[in-house]
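A protein chain is absent from this complex, but the other protein chains hold their places.
Presenting chain A:
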Amino acid sequence: MRFDPGAFIAPVVDWLNANFHPILAVISDVIEAVLGGIEWLFLLPPPFVLIALVAVAGYALGGVKTTILAALCLTYCWVMDLWDASMQTIALVLVAVTISVGIAFPLGIYAARHRRVEAVLRPILDVMQTVPPWVYLIPAVIIFSLGTVPAVIATIVYGVPPMLRLTTLAFRGVPTDLKELGQAIGAKPRTILFKIELPAATPTLVVGLNQCILLSLAMVVLAGLVGAGGLGAEVTRGLTRMEMGLGLRAGLAIVAVALLLDRLSRGALQGRRKA
C-alpha cells in the first residue's frame, strides 16, 4: 500500500486556484509591482552613481570599513557584467525579507509572551525549515505560475522560521528586572516594548535578521529554477551549460550581495548603540 500526500494536496491547491483566484491574482500583482518598482529604481541611475550612494550610506551606517566593503561588493557585480541580475536579486531579497520580518516579528513577540503559542509554532517551524526548499516551489508555481512571485513566496516560507525563532529568543532574553522596572515606574505596555524590551533584544534580533537575509538569499538563488531571474538564473545557466566561469562569477556575486546586505542591515540596527 502506498500513501500519496499529493492526492490530498493537489485538490487543495486546485481548490485554492479555483476559488481564490482573484485574491491570489491581487497578491501576485502587488508583489510584482513592488518588485518591479524597486528594480526600476535600482537600475535608474548609472551603476557608479548607485555604488557611490550605497558607499555613503555605508559610511553613515557603519563607518569606513562598511563603506569600502559595500563599494567593493557592488563594483564586483558591475565589473563581472552581472549588474542587472544582482539588482534583481537584491530587490527580490529585500521584498521577501521585509514580508518575512513583517510576519515573523509580531508572531515571535507573541510566542515569547505565551508558552502555548510557542508550543504550537515550534513543530510548524521545524517542518518549514527541514522540508527541502524546492518542495515549496511546486505549489507556489502551481498557484502563482512561473516567475518571481512563487520565488518570493517560497523565500518567505524559508525566511520566516529563523527570524521568528530568534525574535522569541530575543524577547525571552530581556532581563526580568528591566521589565519589572518598566512596570514599577508606571510605563504602558507599549512603552515597555519600545523603550525597554526592543533595545535589550536588538543584538539577538540582528542575528535573526542576518539569518533571515542569508537564508532568503540562498532560496532566491534556488528560485532561479522557476524563472525568477537574477543571479539564480545565471547560476542555473552556468550549471545547465556546464560553464564553470559563469557559475563561479555568479556564485561570487551572490557572496558579494550577501556581504553587502548583511553589513548594511547590521549597521542600520546597531550603529546607534555605539554612541
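List of remarks:
In the analysis below, a contact is a pair of C-beta atoms (placed from the backbone, for glycine too) under 8 Å apart; a residue touches a chain by one contact, two chains touch by 3 or more; residues count from 1.
Going forward, contacts and distances are computed from a predicted model.
Matching "Hydrogenase", "Quaternary amine transport ATP-binding protein", "Xanthine dehydrogenase family protein" or "Heme exporter protein B" against the UniProt entry of the left-out chain gives the name "Quaternary amine transport ATP-binding protein". Residue A:184 is the one among A:18, A:44, A:184 or A:244 that touches the chain not shown. What chain A contributes to its contact with the hidden chain is residues 175, 177-178, 180-188, 191, 195-196, 199-200, 272-273.
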